[in-house]
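Notes to accompany the following structure.
One chain of protein is taken out of this complex; the other chains stay put.
Coming up: chain A.
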Amino acid sequence: GRGWRGRGLREGHAGGGVARGPSPGSQGQPPPPVQPHYPPAPAGPSWVCRAVLGEGHQRTVRKVAWSPCGTYLASASFDATTCIWKKQPDGFECVTTLEGHENEVKSVAWAPSGNLLATCSRDKSVWVWEVDEEEEYECVSVLNSHTQDVKHVVWHPNQELLASASYDDTVKLYHEEEDDWVCCATLEGHESTVWSVAFDGSGERLASCSDDKTVRIWRRYKPGNEEGVACSGTDPTWKCVCNLSGFHTRTIYDVAWCHLTGALATACGDDAIRVFEESSPAAPQQPTFSLAAHVARAHSQDVNCVAWNPKEPGLLASCSDDGEIAFWKYQRPEVC
């Protein structure tokens, strides 16, 4: 169901929840199978802006990422720097600024260990940074595998494996091999810019979304796999096992894979949010995903980002060019 929505003020983008009725179904689309649920105006939790960090960047802040421990926030900016902020009792303090990229930093991500950070940029490179207990950051690798602007980086949920998405239409994977970071796989197939990638909870699959209006699901095949998929040396091969096409009418800017429930959410330039669920029984070689929910006018402009709450199943946040952040309560429909 579609829960309450924070009616943001343009300046603050946080606010009290307001219950909202269903949007008209978009033309040609089947109505979402989820029965809408209209809660009363919430007496419960609402979102309040606690801090505005205005001193760190000179240009657009493109991405933010919380450290796994929750103490640090990294912010990636068009000013070519990445700021690291530390949570204090009375606010946030910038503890360091990572420099080195030649132009706009597009994304930043923390590894689950909390010791590694990755950034990527229009300068086509991906940087890996190591942080020690004294909060000292050091660049340990500059990866120049992509041939164009890199849009997004994300870490594997439990291994030191990094994925990146690029304007060169590919996804690349990197790991450390003999003290050096290398590109160990390139996923080709998308026909235009790949805007984002997300691992599933197991880390055996990856979802990518693109300007080509498709979401692709990739599966990892290790050397010696019983399906007979060829691998080169000791590196696993990633194969595309599912292509979700025909659902989105414009560029897909973000994809988020819930590690609690397996639901896949997308943020699209047609103002809609969609949630896909894998049909069971699961056929690993050829999984099928079906559209479980479609909110046609989730925002009044492009949806840029979606994120699942890591602790509360079904709680989804989204943000848009319209300046709002919205919160959604999703429930897997009975028949899917």
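Note that in this section contacts are C-beta pairs under 8 Å (C-beta built on N, C-alpha and C of every residue); 3 or more make two chains touch, one makes a residue touch a chain; residues count from 1.
In the analysis below, contacts and distances are computed from a predicted model.
Asks: Between "Cytosolic iron-sulfur assembly component 2B", "Large ribosomal subunit protein uL3m", "Transmembrane emp24 domain-containing protein 3 isoform X1" or "Prefoldin subunit 5", which matches the UniProt record of the unshown chain?
Replies: Answer from the record: the omitted chain is "Cytosolic iron-sulfur assembly component 2B".
Asks: Which is it among A:R122, A:K172, A:R205 or A:R220 that touches the chain not included here?
Replies: The one listed residue touching the chain not shown is A:R122.
Asks: Of the residues A:E104, A:D254, A:E278 or A:E324, which one touches the chain left out of the display?
Replies: Touching the chain that is not displayed is residue A:E104.
Asks: Which of these touches the unseen chain: A:D211, A:D254 or A:E324?
Replies: If we include the chain that is not displayed, A:D211 is the one touching it.
Asks: Which residues does chain A use to touch the chain missing from this display?
Replies: Residues 59-60, 62, 78, 104, 106, 122, 149, 151, 167, 192-193, 211, 250-251, 269-270, 300-302, 322 of chain A touch the chain that is not shown.
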